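Only one protein chain is missing from this complex, and each of the others stays in its spot.
Letters A, B and C mark the chains in the order given here, with residues in each chain numbered from 1 onward.
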């Protein structure tokens, strides 16, 4: 009855045609599976490892493409905002504003997003304990925002490695907002390939199942028709051709979790 | 058709009566749930944080109790071995020899256990990457052991904290042996209470669900009728009164995982 | 002959008088010790743990105070910049622009700072391996900046804890720019006090000695007349009354390192 939300799309808008192709494929999948999909793509990768990496097509061109995808395929659309000055323009198109993990403690950005009136999706920083997200939540609430989703995307574990501490899901859930698990950034290896980030997408489905079994309200996964040749985050993106089977395989874990009710030892926070 | 193995029991044998009480309660639960239970209890806690902590009743008295529990309740029994010299005596009673995580790289102990002809349950060290368990597996195989189970119980994450990297399950699974997830030691806080280890049992069920959803063949959980007054590992043990509901809540995740078949991106290792 | 650079001052400008008092005390100390001091104070704490924390007096008022301190006490002055839009105004006063650690991968900010023509002090992110700072250095060089200092301030180590990996000093030194060690943020406990960061200043002198012995060109330390009542970073700031003895105790380690020449195994990078 209440399926998980899926936030899906390529890491970055490579071109109008490319983004439309992916959105079209996702729209068909959504209709076959009858699940709530949100289309995600970035117009600007503002914190690439290297300054020579592809950054995207820019805010205006990117928002225009997202607006058209939204209209053409009836998708809610989400994208990153990187500073307070971008929020007004981004809010004119996006259904959900996303705060990148590295910026999750930047008060000005958070407050600008909070004041937009939009749903805001905040990724927990790779340097933050889950309980510390309560401070972020309070910053948002004090700025008038009551539409939030909190995202786990892994935490620094030595060099070039992230690990997911699944205890973060019940902890953050206890703050009262939906929890999204970012299954593809969680398997990233930051800076692990010298001038770019590496990763290993083979583990993304395992971690996605774990997240649903622990208890979360949605999954974020980057997908690409040809991830091994993608300009950004290729090693961890899911091939579009594998996505539908992957999602179908995940649903029973969400259903089992829904049927279970509150966690026997943690209580409501675990649900 | 192939339910998970449950390895259950108190951290340490406090007395014959205490161990029998717990074993009796577990035997009834096993019969009601019709699940394979193994009885676990240590006769010696050889690596307590403090030298003043309760260590257990010793190998001979402990094995005698385990032997009687085995006979009385038809349980396979498992306990820790701490050096090669203990293996012969322990093997005369135990069905499964357990190698403690801190000793998982001690070659003499591993080889003595391998030569016992018993099933050996090896916990991955809190300082080891999952792929490095392949060296441990090779040590065992070269010593003639082909009956192994490998256990994830968390890895050091800063001070006084463990984190479970669930990628370890498919990685270790690819070595060809069953994987057990230790849900109660994984939520331990080593040395976190000064002269003893702390922990937070509230997270054990969440992590157990995650492990079954990722894919494992069994769960290890320490249980106690009154964990808050237990002499060892109290903060992470599961109250006996909560265990049956907890286990019932876990089974659907194992069933969903069994139905799913091989992991879509990882393949057999993920099963 | 070539003493270390000292970047010193309060975490945040609390008021004009407060900043002048500290600057005056530092100026006297500088003259007694005959050492190069830079005055540091933030006009805006843009990433406080909590939105209710004191953020500072704002960019215009803050820059005006820094400008006056610069004139009055002949100090070079340094402060944080948080987004590209602040760079022009900040550059009109500051001698050195500082990039906060959490923002050390934000390309727009880095490039704006690079184009300012000012010396730029970049703190390595708490989530970055030292070798990955080479990408940051390349971003700066490609944007035309050849006046850089790189700063070690600790890396995430579990929750609420930073650790300094001193291997980062020779590694970053090999990129060809001076290395600064931030001895007071390195002993911070991020988010470790619930709605604020904790820390333990008692370790700052030890780590400062270590940094000079390994090899660095300067030290960054936050100081305050009454740190236990400071609005920000109190637990790790050095009491002003202890500073002069502390600095005097550090100099012999810098001199010993200078005398030693290149590191016997690492070579020039270690110098």
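The rule we apply is simple: contacts are C-beta pairs under 8 Å (C-beta built on N, C-alpha and C of every residue); 3 or more make two chains touch, one makes a residue touch a chain.
Quick caveat, the model's predicted, so the values are computed rather than measured.
With respect to the full assembly, the chain omitted from this view is in touch with A, B, C.
Between the chain not shown and the residues C:71, C:88 or C:256, the one that touches is C:256. For the chain missing from the display, the contacting residue among C:109, C:179, C:207 or C:230 is C:207, taking the whole complex into account. Across the entire complex, the residue among B:14, B:111 or B:152 in touch with the chain not shown is B:111. The missing chain lies against subunit C, touching residues 157, 163-167, 169-170, 187, 201-207, 209-215, 238, 242, 245-246, 249, 252-253, 256-257, 259-260, 263-266, 270.
One chain of the complex is left out; on subunit A, the residues touching it are 157-161. Against the chain not displayed here, subunit B makes contact via residues 46-52, 55, 82-85, 102-103, 105-108, 110-111, 125-129, 131-132, 135, 138-139, 142-143, 155-156, 159-160, 190-191, 195.
Keep this in mind: only the chains that are shown with their structure count from here on.
Here A is the chain whose Cα centre lies closest to the centre of all protein Cα atoms. Of all chains, the one whose mean C-alpha position sits at the greatest distance from that of subunit B is C. Chain centres here are Cα means. That of subunit A falls 33 Å from that of subunit C.
Averaged C-alpha coordinates put the centre of subunit A at 35 Å from the centre of subunit B.
With touch defined as above, subunit A holds no residue shared between interfaces to two or more other chains.
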